[in-house]
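Can you read through this structure? Questions will come right after.
Of the protein chains in this complex, one is absent; all others appear in place.
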Amino acid sequence: MRHLIEPEDLTLEEISDLVDIGLDMYENPRVYNKACDGKILASLFFEPSTRTKFSFDSAMMRLGGNVIGFADANTSSAQKGESLADTIRVMGYYSDIIVMRHPKEGAPKLASQYSSVPIINGGDGGHQHPTQTLTDLITIKKYKGHIDGHSVAFCGDLKYGRTVHSLIKTLARFGNKKFYLISPEELKLPSSLKRQLIEKYDVELIEVNYMEDVIDVVDIFYMTRIQKERFFNEEDYLKLKNSYKLTKDKLKNAKEDMIVMHPLPRVNEIAYDVDTDKRAVYFEQTELGVYVRMALITKLLEVGPYVRG
Amino acid sequence: MRHLIEPEDLTLEEISDLVDIGLDMYENPRVYNKACDGKILASLFFEPSTRTKFSFDSAMMRLGGNVIGFADANTSSAQKGESLADTIRVMGYYSDIIVMRHPKEGAPKLASQYSSVPIINGGDGGHQHPTQTLTDLITIKKYKGHIDGHSVAFCGDLKYGRTVHSLIKTLARFGNKKFYLISPEELKLPSSLKRQLIEKYDVELIEVNYMEDVIDVVDIFYMTRIQKERFFNEEDYLKLKNSYKLTKDKLKNAKEDMIVMHPLPRVNEIAYDVDTDKRAVYFEQTELGVYVRMALITKLLEVGPYVRG
Partner (left out) sequence: MRHLIEPEDLTLEEISDLVDIGLDMYENPRVYNKACDGKILASLFFEPSTRTKFSFDSAMMRLGGNVIGFADANTSSAQKGESLADTIRVMGYYSDIIVMRHPKEGAPKLASQYSSVPIINGGDGGHQHPTQTLTDLITIKKYKGHIDGHSVAFCGDLKYGRTVHSLIKTLARFGNKKFYLISPEELKLPSSLKRQLIEKYDVELIEVNYMEDVIDVVDIFYMTRIQKERFFNEEDYLKLKNSYKLTKDKLKNAKEDMIVMHPLPRVNEIAYDVDTDKRAVYFEQTELGVYVRMALITKLLEVGPYVRG
């Protein structure tokens, strides 16, 4: 039995397969719409996340399966003092596969040790969020044709954003070599991660202050939300917030086939006038996330193309 | 692509069709029970309403479809500062049709401008609730044989009740000419609406103080709940509350084929002893509401009879 706790649980070949099957599901949804007939996904959100929950719920339903679960922990038996191990063992009798989001780092790993069904990590604290990484990769594959060989800029909160950490590492595993990092001083990529990337994958990390410095040279521009409370003081926030806001104007010098990505939800770090630019693919990214999750579910349940193929 | 934001979005012919198809679904549910196989309804209740939510959920499931969504806004991404436009665009990737209830007037209209899938307004503040109107109309058709040519009394809170506003206007569009209005002074039908009804549809509006004044002449008696906090003072409330309570005794002089309607939930404005009177159709009204919503969903999704016919 396989689980997905962190992107490293999958080989590069497996990730490529998931992306390709996800794209096939996107093109030919009817082929797969009974693949999970009679199966049940338990969707356990110990911490709320509408978007991730709905993406999984939709994925399971588009495969013909059913969903049980909760959107926040208040209604769960955890309140009665039950251990996570017991909760997971019991949920394995009610379902065929479990996706869980949990505020504590490592909770999905622990769960996988007790579970009788596959566990998917839907986000554990600031730690991992592997299906967001798969979502990002399927988007890159669809719009750039391949996952490797790109120069990529990451902009915003690079310190706390687990999305960025997982993606940059996985892109490095796939052989991408050049990353531009754009963030305020307080929110730089952690040095331990920088060291790991350089030593293990021999990548080039270029830290710059302004998006204008690099927007004309990159293939992929990955934006993230900066939460106001991450700044050390209000003054810094007011001074800097427009530096990390992408506008149509700033896009002028970008390559014609560059793509703008964002894990969503956005607050105001991408101006609304960017939405109609053909390089903006963040909504399509959300859509593709459903299909790569469908691919993942069928892989872990060993149904559909994985069985028929 | 069509949306249903207010009853005026539908022509009289379309409304009649929805009512007829709804009645056919009620009579022959098995014909339709796979019409929405593989489709997903997103049921987004930014304001709670168990009854409306369950009615839609049940309608979609009786058509063979699936449902995702939330019963109140606390678990939604709106909390993270996302705009309604973004939420709706994203939900369009997770679902095939959206029903939403929102505390702000106009929110569903705004949503429809950004949505890639049909939007149904499940109630926006004190503004519109078009599927309640469809529910009322299918009930009138079933129990009175036709939608036009009735004299109708409305009783209770005629000032704030969007149900009454929508229904009276739609009945006027269908050519009904005589309406009796029974309410305390503070809760009369707004004069702007009265003017519109008279000028545009040439109807007769007769305001009376007591239900006993008209109960013997009307074909349809439409009750609504009066919320205690709508009264200017406690004294008025205590003095008047029994005037707006329908009892078996008051029904004595009503026509044999008159019908008593209520959008439910009721608190105490209809005495329980009325429930067993054959003229009381408010529970059947709730039931028929599921079927007219089924008809609406198939129309907006262009599946089932709309495709096969």
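Just so it is clear, A and B label the chains in written order, and each chain counts residues from 1 on its own.
Following the convention adopted for this analysis, a contact is a pair of C-beta atoms (placed from the backbone, for glycine too) under 8 Å apart; a residue touches a chain by one contact, two chains touch by 3 or more.
Not measured: the values here are computed from a predicted model.
Check B:S58, B:S151 or B:T247 against the missing chain and you find that the one touching it is B:S58.
Set against the missing chain, the residues B:N33, B:S83 or B:S116 yield one that touches it, B:N33. When the whole complex is considered, the residue among B:D9, B:D24 or B:E287 that touches the unshown chain is B:E287.
Panel shows subunit A; residues 38, 40, 42, 66, 68, 70, 74-77, 79-82, 86-87, 89-91, 93-95 of it touch the chain omitted from the view.
Taking the whole complex into account, subunit B touches the unshown chain at residues 30, 33, 48, 50-51, 54-55, 57-58, 61-62, 64, 67, 71-72, 264-267, 283, 286-287, 290.
By our rule, only the chains that are shown with their structure count from here on.
Think of subunit A turning onto subunit B: fitted on CA atoms, that turn is 120 degrees, to the nearest 5.
Rounded to whole angstrom, the centroid-to-centroid distance between subunit A and subunit B, based on C-alpha atoms, equals 41 Å.
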